[in-house]
Every structure is written in structure tokens, then in C-alpha cells.
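Below you will find the structure I want to go over with you.
For this view, one protein chain was removed and the others were kept in their places.
Right, chain A next:
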Amino acid sequence: MKVRVTLFGALREADPHGFVEMDVPDHCTVATLREALQTHVRNHAPSISENLIKRSAFASEDEILHNHRHVPEHGQIAVLPPVSGG
């Protein structure tokens, strides 16, 4: 399936469009998506540290999706680097 990963914060620098699109296995978990994103960033935005992807969470518009969760079937997900509001 094709997944669009919306970028925020420091991860916006991975792509000027504000998102990356990747092919991942159907019904895959967030852990699998994380590995795919790490590979994508390594190849396309090597200035971004792998540790930043490791420390990032994934989320829908409604909730954080931890590693064991499935990627939403509509193929839209956000990657959230460590947060710094306030």
C-alpha cells in the first residue's frame, strides 16, 4: 500500500513538500513503517539523524500510534519528532 507520511518540526527538512510517500506491505505495523522511513531518509535526506526517527512517534489525527499498531488503511499518518511546545 502507498502511505503518505506528513512531516513536522525538524523532520520537515526531509522533504520540502511537507510529506513523503512510500510503499509498504498491506496491513503493516508502525514498526515496519518506521524502518521504511529510516531507509527513505537515509537515502534522500542523509543530514537527518537516524536517532531522530527512532525518537519520533507516529500518529493519526486522533491518537498516537505505537509500534505494534497497524498503519491506517486510508494510508495517512503523521510522524512526530520530540515535542517542544510552550
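Heads up, the rule we're going with is that a residue touches a chain if its C-beta (ideal position, glycine included) is under 8 Å from a C-beta of that chain, and two chains touch if they have at least 3 such contacts; residues count from 1.
As a convention for this text, contacts and distances are computed from a predicted model.
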| item | value |
| --- | --- |
| Protein that the absent chain corresponds to, by UniProt name, given "Molybdopterin synthase catalytic subunit", "Penicillin-binding protein A", "Response regulator receiver domain-containing protein" or "Chemotaxis protein methyltransferase" | "Molybdopterin synthase catalytic subunit" |
| Options A:His17, A:Arg55 or A:His70, residue touching the unrepresented chain | A:Arg55 |
| Contact footprint on chain A, counting only the chain that is left out | 6, 8-10, 12, 54-57, 59-64, 66-67, 78, 80-86 |
